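The block underneath contains the structure these notes are about, expressed in structure tokens.
The complex is shown incomplete by one protein chain, all other protein chains being positioned as in the whole.
A and B are the chain letters, set down in written order, and residue numbers restart from 1 in every chain.
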Amino acid sequence: MVMGITEILDGYDTDNLSITTVCSHSSMQIFDGARKEDMGSIGIAIREPPRFYEAFPLGVPDEFYTVDDWKNVNAHAPALQEKNAVVVPSGSFVEYMGADNFKQLDLPTYGNRDVLEWESDRQKEREWLMSAGLAMPRVIDDPHDIEKPVIVKYHGAKGGKGFFIAKDYQDFEKKIDRDKPFIMQEFLVGTRYYIHYFYSPLSTDGYRVRDGSLQVLGVDRRDETNIDEAHRLGSITELEDMGIKPTFVVTGNIPIVLRESLLKKVFEMGEKVIERSYELFGGLYGPFCLETVVTEELDFKVFEISARIVAGTNIYIDGSPYADLVQPGLSTGQRIAQEIKMAVEQDRLDDIIT
Amino acid sequence: MVMGITEILDGYDTDNLSITTVCSHSSMQIFDGARKEDMGSIGIAIREPPRFYEAFPLGVPDEFYTVDDWKNVNAHAPALQEKNAVVVPSGSFVEYMGADNFKQLDLPTYGNRDVLEWESDRQKEREWLMSAGLAMPRVIDDPHDIEKPVIVKYHGAKGGKGFFIAKDYQDFEKKIDRDKPFIMQEFLVGTRYYIHYFYSPLSTDGYRVRDGSLQVLGVDRRDETNIDEAHRLGSITELEDMGIKPTFVVTGNIPIVLRESLLKKVFEMGEKVIERSYELFGGLYGPFCLETVVTEELDFKVFEISARIVAGTNIYIDGSPYADLVQPGLSTGQRIAQEIKMAVEQDRLDDIIT
Partner (left out) sequence: MVMGITEILDGYDTDNLSITTVCSHSSMQIFDGARKEDMGSIGIAIREPPRFYEAFPLGVPDEFYTVDDWKNVNAHAPALQEKNAVVVPSGSFVEYMGADNFKQLDLPTYGNRDVLEWESDRQKEREWLMSAGLAMPRVIDDPHDIEKPVIVKYHGAKGGKGFFIAKDYQDFEKKIDRDKPFIMQEFLVGTRYYIHYFYSPLSTDGYRVRDGSLQVLGVDRRDETNIDEAHRLGSITELEDMGIKPTFVVTGNIPIVLRESLLKKVFEMGEKVIERSYELFGGLYGPFCLETVVTEELDFKVFEISARIVAGTNIYIDGSPYADLVQPGLSTGQRIAQEIKMAVEQDRLDDIIT
């Protein structure tokens, strides 16, 4: 835990916590979820709140809090502490602030901040997931060894920019920018499922993992430009011949359900990731997402993990085929608010806040 | 406004309006929406109502009104006026009646009929959207100038029939039917989003545009045969070699959500289109749809506008990830009924009826 967070929490009026996040990514869902659980909410924005919030009254936080610069949020920590702010981080929150700033933020933060170190470094992410027993795409170290198509990912590439496909060594040489570090994995051909998990160390109902319980609240597929619609014009190879490069930039999400019999493996994967996270760095809790491909043998290959709420949950603001079997209409945003409330009731905020 | 509509409206019992549309397209959603707002409804059908309505009790209008010929609806205007009919036009309504007949229909009609002139002519549509500041696919005038793939659209082509892709000049010459007028645009490769807007000139809440407010109630992707599943057999080029031509006929719709940070641009686009519509022809109000492609730079390119309810809203008859942040369970059909009710309450039917 960041130094002093316990002390900050001790000073909080825990009956009046404010769920706080940046106005982006899944923020309207998070604020809507807070409202459904009668909790307060604060939306952090640069200079002024995005105008589009005005169109979505149920997605508006109780209060907007504006800052001048994302790098500078920590200067506002004392003022936000006054408002009993508990940060719910999203991918945007971390990206905008920068991981280092985020890790040092003097505000109680839902989830384990130490996970960042294992998630943002592709090498450590792989170490975590592989040692947990998950199957991942094979890594190719030497471009001469490319036998089947590979996807090459430059370090730090965001939202799918900076990826490319190489069919063979020649293709690789033609496309690679040697000045940038990269990793290279086999390109998995199969159906993609992004699984929205939620792990509660507090709840003793349900699918038990360690002392808590594991849920699946939804599944989506990311929709990426231009790769997901490129086929309307031609094959990837044909497009490259026309001078159009495939890109993997996420622009949206599509709802999807898995074959019911795959749920066994889905929960086993979730369980392994959590168990291993406690051994490695004190645990993964709250929402997270395994990004998977299902092969023709009905096996999951995991190509990435997101250790917090993913934007694909936005589809399910009024429930999903999975969440509706937990509580009709439940969203991940609302589940987060429930968890924080439960921690207050059990006097265990320390167990879910860092 | 069509001559005499004000007079017709003056004779109406505005406490007993009947939302009236043709039995097709999005009609069940519109009737369901009327019912949810305790308004009456009339479904116009040829000779007899489609039998499938019997299977959907909540999609049935209060009354079916049968006519012999779509061209002939206006002969029934007096009888429909007796029933306080307010027409809610859909794409099918306009197509079946013909645009000229529709423009002259002696019935109060929700929305601005003058938009038709700017929407049905691809040249004027382009003038409207470009002068509003939207980005559109580049137009290629001379087939010799084809450098990247283009989509060629014959005038008046409906639902995607009569479109073809040309990769270069030779390909164009092979496929073109010189007897038919056409336009030619660059073929945009990117993820497609069909954005369901609703503009109310009456509401003063929310995202303000002019004196009213703008909403987004949903986003879908059109599903087109055979282009959207052609890849299961091969690339477009390979299919053409097998004698299978790509077609773009809409057969359905798929739900989708946009990356939250794109909403800023979404609202800005909607605002610009509305502002410009007032300058050009007295305004666009009610539901409309921008048909877009998102590029890898996360920019929207707009390839078309539909100036009324689109069938993609049918997905969201019980709410959408966007509508649920306005009012849980809200559909575009219900939103239309709310708008008409609000106009009655404010005694401003004239402002939304032509």
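In this section, a contact is a pair of C-beta atoms (placed from the backbone, for glycine too) under 8 Å apart; a residue touches a chain by one contact, two chains touch by 3 or more.
Fair warning: this is a prediction, and the values are worked out from it, not measured in the lab.
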### Query
Per the definition of touch given earlier, which of B:Leu214, B:Ala311 or B:Val326 contacts the omitted chain?
B:Ala311
### Query
Which listed residue, B:Asp114, B:Asp171, B:Asp228 or B:Glu296, touches the chain dropped from view?
B:Asp228
### Summary
Contact with the hidden chain, among A:His76, A:Arg122, A:His196 or A:His231, goes to A:His231
### Chain not shown: contacting residue from A:Ala157, A:Ile254 or A:Val344
A:Ile254
## Note on the structure
Missing-chain contacts on chain A, rising order, are 148-149, 165, 167, 187, 189-193, 205-208, 213-216, 219, 227-228, 230-231, 235-238, 246, 254-264, 266-267, 293-296, 298, 319, 321-322, 324-329
### Message
Under the stated touch rule, tell me which residues of chain B contact the chain that is not displayed.
### Response
24-28, 32, 50-52, 54-59, 92, 161, 223-226, 228-235, 238-239, 242-244, 247, 249-255, 311, 314-318
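Heads up, the rule we're going with is that only the chains that are shown with their structure count from here on.
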### Query
So, what's the distance in Å between the C-alpha centres of chain B and chain A?
35
